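What follows is a single structure, written as structure tokens, with notes after it.
Shown here: the complex without one of its protein chains, the others still in place.
Order of writing sets the labels: A, B and C. Residues in every chain begin at 1.
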Amino acid sequence: MHPQLYRSLYRIRRVEEEIARIYPTDRIKSPVHLSIGQEAVSVGVCAALAPEDVVFGTYRGHAMYLAKGGDLKQMLAELYGKATGCARGKGGSMHLIDPAAGVLGTSAVVGTTIANAVGYAYALRYRKSSALVANFFGDGATEEGVFAESLNFAVLKRLPVLFICENNRYAIHTRQDRRQGLPDICGRARAFGLPAECIEDNDVLRLYERVQAVAPAVRAGAGPYFFEVMTYRWREHVGPGHDFHLGFRNEDEVQPWVEADQVRRLAEMIDADTRARIEEDVEAEIAAAVAFAEESPWPEPAELYTDVFQEGPECPVPLPH
Amino acid sequence: MHPQLYRSLYRIRRVEEEIARIYPTDRIKSPVHLSIGQEAVSVGVCAALAPEDVVFGTYRGHAMYLAKGGDLKQMLAELYGKATGCARGKGGSMHLIDPAAGVLGTSAVVGTTIANAVGYAYALRYRKSSALVANFFGDGATEEGVFAESLNFAVLKRLPVLFICENNRYAIHTRQDRRQGLPDICGRARAFGLPAECIEDNDVLRLYERVQAVAPAVRAGAGPYFFEVMTYRWREHVGPGHDFHLGFRNEDEVQPWVEADQVRRLAEMIDADTRARIEEDVEAEIAAAVAFAEESPWPEPAELYTDVFQEGPECPVPLPH
Amino acid sequence: MSGAASPLTARRPRFTVGERVLSYVEAVREAADQEMARDPSVIVFGLDVDDPKAIQGTTRGLAAKYGPERVFGTPLSEDAMTGAAIGMALAGLRPIHVHIRMDFLMLAMNQLVNVAAKSRYMYGGRVALPLVVRAMIGKSWGQGAQHSQGLYSFFMHVPGLKVVAPSTPYDAKGCLIAAVRDDNPVIYVEHRLLHFQKGPVPEAPYAVPPGRARVTAAGDDITLVGISFMQVECLRARHYLADVGIRAEVLDPIWLSPLDLDTILASVARTKRLLVVDNGWTCCGAGAEIIARVIERTQGEQEVRVRRMGFAPVTCPTTPALERLYYPDGRTIAAAARDLVEGRPTGWLPDERPDLRDIEFRGPF
Partner (left out) sequence: MSGAASPLTARRPRFTVGERVLSYVEAVREAADQEMARDPSVIVFGLDVDDPKAIQGTTRGLAAKYGPERVFGTPLSEDAMTGAAIGMALAGLRPIHVHIRMDFLMLAMNQLVNVAAKSRYMYGGRVALPLVVRAMIGKSWGQGAQHSQGLYSFFMHVPGLKVVAPSTPYDAKGCLIAAVRDDNPVIYVEHRLLHFQKGPVPEAPYAVPPGRARVTAAGDDITLVGISFMQVECLRARHYLADVGIRAEVLDPIWLSPLDLDTILASVARTKRLLVVDNGWTCCGAGAEIIARVIERTQGEQEVRVRRMGFAPVTCPTTPALERLYYPDGRTIAAAARDLVEGRPTGWLPDERPDLRDIEFRGPF
């Protein structure tokens, strides 16, 4: 398992670094919310999911999209605004999607996909599917009313949802304790009737084990399960750079997280050859994906007017008037 | 104290019964959500409040309005749609208001006044006032996202709010356990950091004592406090009649509540003369109020266009263009 | 109010004697029932859809027939339930989400405007969102500020949403079937008073698809476009106008988005006069849009006189004394129409005709 986890972690880290490297050239004219430092959350969860499982996330969705198997070429092309992007250039970094991989949506309005995930889970349950929905959101999202409403409904209907709160302690530049009267997200989840546990220290292996352990019951109809994963954002909220100079957080706050970096941790847990092969593969894949994005064409002007509606065949039923 | 509580309880009960009696004549062309059976909640709380304290409630607001000292004549005139109503006939039963008595608002959209109450409390705290806000809402309102958002903010800013959840177990015809995955409202309040307690059995004396006991700390800046009061609606959700024939609840469900009727309970705790005097006064007051409503004029047609905006004097500042 | 006798029968499309007559409520119920029977992906939910009152009866019996997984009441959580409806649609279900008042959609605007309307486009066409949102406009008996709004223009404003406001039992059934079969989000606007309407409704399923307006009464002197319940008032107005020799043509847009402008243009080409009566406020309303489009299309070629009516530009008052003045009605519409036809303020206001009196609506709600 470690090689798989390492591949996924390394791949996301390097894609994000590559985006940051390219960004100053202005070829990516899209806001980017990098997940550098937070890769372990998406990787730990998605590694324990089945291909038919579905994920919903946020504008900070690169890691989730890649960890769940979203197409890398299409993702980069999307950031470039090219016709070959996963959303044909119409969604950008904040609206990644890949239905084939079970990546069903990411939103730029905080909290919105929590309710969408719950509804999707209702449909799975209704269809007697054994698939589940994993829903990723930040600590700030838990302050939106939709979070409370969605948890209540998920418990009421015992829906197959894994709620994954990526607690990086900040909403943009504001600390959790300045936004939450009682900064205990698991406690709130439990008050709605959810089993909830907190994974400290961004631990990818522990998270992976725990998701594997609880998923079967969730699939079997035991109801939703809640994980709060403590993690940390190394870069600025949006953009390729750092934000320590802004003074809202102290640079040494990041140190323990860098020391516990899950990418390096997993690297050290696998043998050198495997590691070299993985990194070689990934670098080649990224280089190819960047080239693909660069060389892909822009959408045709006519594309502006497509995709507003899905228009099927004329209504089959006879019209008496 | 008992005579005061009895007067308030008896007065509300009789006003509601009088409305129910008049209703079939169609002179009250307004939806009425009667509080018969639930009077104890408003009475127990408001009896422990100071005149400068403020209350916010719901469309089921007759009891709160009267218990806090809202003008009875104006209330009935409002239900009749007369120009002398507390909202000049523009608000009806669901939008009772009496700023002079600290009744600051009632809404027909479930949950909305919870946030308004919290904001009002912020203003009180900002002004260093020792007043507090008591906010009444139903068990269904706790399912709206605004409930969670408002509790969090009230705790974060340690605002002087008493949250009073009138749990009559139903939202229209739907039981709490069919709407809430974990029907523990106090538990949810605690998860947001509020001290919360449940008053069983609609006990007006216990509620009164407890509010008296906690109010000083709330005024002093200790932060909000949460009460869930178990109570029961004797009549139909809206309208003057009963709804047991609809079959969604069983008639004997009401029996224990009728036996524990707080109006009768208090009646039996005061001496016969006092009781007779109180009832005489109240009946006379109600008769006068009904007559006032009946005889009051309709609003003039021109009234349709007033009160959209508050237009003060032209802007005092010189206009350079 | 059955067929031939009523002055409102003009609203019936091709009425053949002996045809089955249903109420608007029964028509909505039947449409949902037939679509659920046809397609197991159709589900109905929303506050109180499974309670004894069954949303005025429009969901009566569905829970018993299709079970609690396909028909269920919800917590008081409009925002999340709308988001859930979107998630269900993404998964291929065809949810019908019901709201007893349109005013409550204000709690669902984020999901409707920012997610439902945009998902297909912002995901490059890789998803479809077959979703129907039923919402009712309330009126009279002290509904007041928060239970009376007709906010459909909000949804007309946003690309990616379809909007329909049927005014007859016939269209209520056909439009709901069309909405359920549409692969996009459709806001289906009902009116509490229209629920009492009766009219011919074929038993077999049929669709009244997007983009088709209907001429509900022919005439050559002026075109009256009545939206939702105002369609009824326009048909009343037509009779008052007939009494003074003015022949009004009445149109029902039925679908507000997409809007069938051609039918309106064809009528206006004959009448040269257009009065749009909104079942809401006029500012930035459907009437403003219809008039702007008609003028943009006709200017330079024909002179058309236009006018809008709608709710008074105030909050809805509860007292009957003022509520009466808040809404346009058959008589005030007739008066405005005559002024437009004669090109001057005539000061005429017809006396109420007993046979054109409004439906008696008695509370409590």
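The rule is short, and it goes like this: a contact is a pair of C-beta atoms (placed from the backbone, for glycine too) under 8 Å apart; a residue touches a chain by one contact, two chains touch by 3 or more.
These figures come from a predicted structure and were not determined experimentally.
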Chains in view touching the one left out
A, B, C
Missing-chain contact among B:31, B:44, B:57 or B:89 belongs to B:89
Among B:8, B:112 or B:262, which residue is in touch with the absent chain?
B:112
Residue, one of C:90, C:177, C:286 or C:341, that touches the chain absent here
C:286
Hidden partner interface residues of chain A, rising order
23, 26, 29-32, 81-82, 85, 89-95, 107-111, 140-141, 143-145, 171-174, 178-180, 236, 238-240, 246-248, 298-299, 301, 303-305, 307-308
Touching the absent chain: which residues on chain C qualify?
79, 103-104, 106-107, 109-110, 112-114, 117-118, 121-122, 144-146, 149, 151, 153-154, 156-160, 257, 280-281, 283-289, 291-292, 295-296, 299-300, 303, 305-308, 313-315, 317-318, 343
Touching the missing chain, which residues of chain B?
56, 85-91, 95, 97, 99, 104-105, 107, 109, 112-124, 126-127, 145-146, 149-150, 152-153, 156, 306-312, 314-315, 317-321
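Going forward, only the chains that are shown with their structure count from here on.
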Chain contact topology under the given definition, line, ring, star, complete or other?
complete
Could you see whether A-C or B-C has the larger number of C-beta contact pairs?
A-C
Separation of mean Cα positions, chain C and chain A [Å, integer]
41
Averaging C-alpha coordinates per chain, one finds the centres of chain B and chain C separated by a number of Å equal to 35
For chain C, write out the residues touching at least two other chains, lowest number first.
74-75, 77, 79-80
Using the touch rule from the top of the page, what residues of chain A touch 2 or more other chains?
145-146, 149, 152-153, 156
